[in-house]
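Structure first, commentary second.
Note that this complex is displayed minus one protein chain, with the remaining chains in position.
Naming follows writing order (A, B and C), and every chain is counted from residue 1.
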Amino acid sequence: MDLRYGVEDDDFRAEVREWLEQNLRGEFARLRGTGGSGREHEEIELRMAWERALGAAGWIGLGLPREWGGRSATLLQQVIFAEEYAKADAPGRVNHMGEHLLAPTLVTFGAITLQRRFLPGILRGEELWCQGYSEPGAGSDLAAVRTRALLEDGSWRIDGQKVWTSNAAFADWCFVLVRTEPGSERHRGLSYLLVPMRQPGIEVRPIVQITGTSEFSEVFFDGARTDASCIVGEAGDGWRVAMGTLGFERGVATLAQQIGFERELAHVLELARANGTIADPDISARIIDAWIELRVMRYHALRTLGSIEPGAASVSKLLWANWHRRLGELAIDVRGPGATTLTGTPYELDREQALFLFSRADTIYAGSNEIQRNIIADRVLGLPRR
Amino acid sequence: MDLRYGVEDDDFRAEVREWLEQNLRGEFARLRGTGGSGREHEEIELRMAWERALGAAGWIGLGLPREWGGRSATLLQQVIFAEEYAKADAPGRVNHMGEHLLAPTLVTFGAITLQRRFLPGILRGEELWCQGYSEPGAGSDLAAVRTRALLEDGSWRIDGQKVWTSNAAFADWCFVLVRTEPGSERHRGLSYLLVPMRQPGIEVRPIVQITGTSEFSEVFFDGARTDASCIVGEAGDGWRVAMGTLGFERGVATLAQQIGFERELAHVLELARANGTIADPDISARIIDAWIELRVMRYHALRTLGSIEPGAASVSKLLWANWHRRLGELAIDVRGPGATTLTGTPYELDREQALFLFSRADTIYAGSNEIQRNIIADRVLGLPRR
Amino acid sequence: MRFEFSEDQQELRQTVRGFLERHATPDVVRAAAEQGSGFAGSLWKRLVTEMELTSLAIDPALGGAGASFVEVGIALEELGRTLLPVPFLPTVVAAAALSEAADHHGAVPLLERIVAGAAATIALDAAHASATSRGGAITVSGTVPFVADGAHAEFALLATTLDNQPALLAVELAGPGAQLDAQPTLDQTRSLATLTLSSAPAACLTAPAAGAQAIARARDVLAVASAMESIGAAARCLELTLAYLHDRHQFGRPIGSFQALKHRCADLHVALEPARSTAYYATWTVTGAPDELAVVGPLAQLVAGDALLAISRESIQLHGGIGFTWEHDAHLFFKRAKSSELLCGGRRALRTLIGQRAGIV
Partner (left out) sequence: MRFEFSEDQQELRQTVRGFLERHATPDVVRAAAEQGSGFAGSLWKRLVTEMELTSLAIDPALGGAGASFVEVGIALEELGRTLLPVPFLPTVVAAAALSEAADHHGAVPLLERIVAGAAATIALDAAHASATSRGGAITVSGTVPFVADGAHAEFALLATTLDNQPALLAVELAGPGAQLDAQPTLDQTRSLATLTLSSAPAACLTAPAAGAQAIARARDVLAVASAMESIGAAARCLELTLAYLHDRHQFGRPIGSFQALKHRCADLHVALEPARSTAYYATWTVTGAPDELAVVGPLAQLVAGDALLAISRESIQLHGGIGFTWEHDAHLFFKRAKSSELLCGGRRALRTLIGQRAGIV
């Protein structure tokens, strides 16, 4: 057990910091603080340009092997990059799905032709991806997927509907879980297809959320097409591939996310000091508790960094989602009665109001609290299923 | 809606108060505050004499029809009696089971011969009862009862084991749920027998609790006997009779119990003022919350008094059990570090320590929190079973 | 002693519920909230003139129905179920305050206007404005935030100081020196405005020594009204959630059959029902036991608010993704819950007030 950073880590950190400082300038300067959870609608075009700048400098796909265009960076280096990125308040990434979910999936499960075709676009920040997993009838129960695809004349024809898709409005491609064996049930007969978004058979309808903004969309497939080769793994093997996707994160994003959380908490504290609510013992206790829990999350993320144990991701998700939702409630309580009115119409939210409302989704998306508890009970604690 | 007491209620209250004042004197004076939950071991003999005094004055079985020796008292009068009894700090009743569970069961389901045989003993305070429902393998799942009884030579022969029986050590009789049809399962084939406790076939072993005292016992039946006539309802009809028993209380005891809760809370407040912990915002908040919740329980008990709706008793049980358990935690926190040492050996607890430890049982016995939530979800909210 | 509502009261509830189920549909509520700056104007008119709901507890001599506050509470609860944006709550609390000042100069004509269909509002934090009298003429100045339904009311009852004494004043909102600015709201089913007063003419409704008590009592009545509204909203929100748990299937069964969700719903029921009992008790004390109101009013507001917050919070979670959409009504209940809590000064302030009035702290 030794929790100090090595000299090479410090050097790497200095390199990242230097690059960010040199590049978050000029027109990119106004990207600081934009995008991210609840603000995906901000500065889309410029954030795409920024993604390409990151790619050109080799900061995308850090952890991928050099032969794939990555840097073969260690997990700790990936954390350092993500932490420095967050500390610089650099903008929310428009291609999180492509870099962190699809790229490792292609490396692990994809044919070499698919790797050659798609990895460069991701690593250069030029092709953006979205995820097509959930459906209206398949949310927590993902295996109930009904969107279907059939091979016709050398290409897949896709019909159905996906929902809760982030960034669908500007993504170039979508990785989609579909049923390719008619009549198959549950986890069997599913396939993992790569589908171009810009085609007549696809319609994207934004979902307006309780914040009044649109973070997610519905995606309708009506005779959409993709080439027969655009399948990751074998036909029928989609469940295994999709589940593999969920295991790649291994805690890097969690540690970086905490930098943003620290900033949000600092802002709440500042506000409580400014408006005097810090003198309320209830408010000060909740702020200290939030600070404590954020430290605890950090220590826990450090201990479990790289863990592929079942349930590690579930513990992490429950921790941060509940913490962030409580922070939203704390922020709005610090604001007090003034938070009942808005800064403008239509439904223009300030920082605390947006945090308060948007954080209600944290415990629902990307595996609800309930699903995470199921996973922990079944797979970690080994409690009997019946 | 009119929440005032009528003149006749005030008169009745004055009569009860007067009698208690005149009679909790002399040797009975020292009974004030004895007995009750967690202190059933106190002053047993004298409390039995007190029970007979209550019976002689006609205060037992108030709600029973006059033809059975009761007073045909209204529900509100029963509440008034119980409240005044609690306000006088009169001792915990040694025959709660007989008066409030068995007596109405006999009136509703019992043969007239059984009513004639057993009601007078209960109403005179001369025959004390205990309840034989739970078993080691049948706790929350009462229908799993395995204690068996067979008719042999004009009497029932009973073999098996009951557990969590209050007052088993001094009760004269026990009402027991047993399986009388060999091979029957679940709710079928059960019968409700009345069994004399003082016989060679019965052994009572006290269960030591986490308080170091014994509130409950195990009761072993090894060829115990009772007369063939000592069955309430038909053979095989025991489940219906036993479930009927659970519905008789209708909120009277709940309102009286709150008088004792008020006294306990007042004591905690007094202690917090004396030792200065009331200045701790956390402690004062918890005391105010406890006070608020106790008022809420009172209003709710008044609204639901007499209710036979499914779930009313479950809501009431959850409310008071959780409240009382929290009060135990509050009491010990008000005591502070001093509560880590005892006043004497072996394991002599003071008031707060006893409250803290004993109240852990409140959410378990008489239908655990989990069972109450099941009842509410299934029978009140109508949520689907599967 | 009987806790049940009388037959007349039960009939009133059925009548109001039936009317609202027909007319205050989710679409109507939604349209008023999103487009009408928080005011379902035509429906309000029918509630006032056809149903005569605002004059329920007003003296029959003035054209009212002469009922107790229990009847008003029933109407509040039923309106709470719908979240319909109408100025009912401030109007009936104003009517209650005016009725208690009815022997005082100026109250009677205002009550008659309410009977005739006027909406009123009430602002009870005396810190925001102050008044002076000169030669019998009173003028008031100040800036009063968060005036409920201010934009739809004809006049306001205002807690303030008159020549440095606490007093309850009446101010004409369309009169000289009064300016209302409607605010966009987090909870769109609740209309709020800022009232700016510059030497606006006002009438005083309280005797010099009685102002503080009248203000305190009006606040407690407001607390009860808020409790009843919250109970209605909480009950409706729980019903909608339970219905969803029946309908939504995942893993081949209705999600309402999953025990973890069942137990959480049971806990919500255990939060709601005692809060309901408390709110009912509190409505009775307004007329039936005025001495108890100072404790029971805030207490009812606190526990009813807690129940609504707990239920609406869980409602979003139990609905999953759909509960997080603008299109679904779950967020309307949640926003109502939180804004109610914020506007009453927060749960901690209420608790401390109760602790003080109960003699604990």
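Here is the rule we go by: a contact is a pair of C-beta atoms (placed from the backbone, for glycine too) under 8 Å apart; a residue touches a chain by one contact, two chains touch by 3 or more.
Here the structure is a predicted model, which is why all the values come from computation and not from measurement.
Asks: Could you tell me which shown chains are touched by the chain that is not displayed?
Replies: Within the full complex, the chain left out of view touches A, B, C.
Asks: Which is it among A:Q209, A:Q257, A:T304 or A:T340 that touches the chain not included here?
Replies: A:T304
Asks: Specify the residue from the set C:H128, C:K262 or C:R313 that touches the hidden chain.
Replies: Counting the whole complex, the residue in contact with the absent chain is C:K262.
Asks: Sort through A:L62, A:L76 or A:A224 and give me the one touching the missing partner chain.
Replies: A:L76
Asks: I need the residue numbers on chain B that touch the omitted chain, in ascending order.
Replies: 134, 137, 139-141, 144, 163-164, 207-210, 212, 216, 280, 282, 332-333, 335-337, 339-342, 344-349, 353, 356-357, 360-361, 363-365, 368-370, 373
Asks: By the contact criterion defined above, which parts of chain C meet the unshown chain? Give residue numbers in ascending order.
Replies: 258-260, 262-263
Asks: For chain A, which residues lie in contact with the unshown chain of the complex?
Replies: Touch with the absent chain occurs at residues 1-6, 9, 76, 269, 278, 284-285, 287-289, 291-292, 295-297, 299-300, 302-305, 311, 315, 318-319, 370, 372-374, 376-378, 380-386.
Criterion: only the chains that are shown with their structure count from here on.
Asks: Measuring centre to centre with CA averages, how many angstrom lie between chain A and chain C?
Replies: About 41 Å separates the centre of chain A from that of chain C.
Asks: Centroid of chain A to centroid of chain B, CA atoms only: how many Å?
Replies: About 55 Å separates the centre of chain A from that of chain B.
Asks: Spell out, as numbers or ranges, the residues of chain B touching 2 or more other chains.
Replies: Each of 285 in chain B touches at least two other chains.
Asks: Please output the residue numbers of chain C that touch at least 2 other chains, ranges allowed.
Replies: 261, 348
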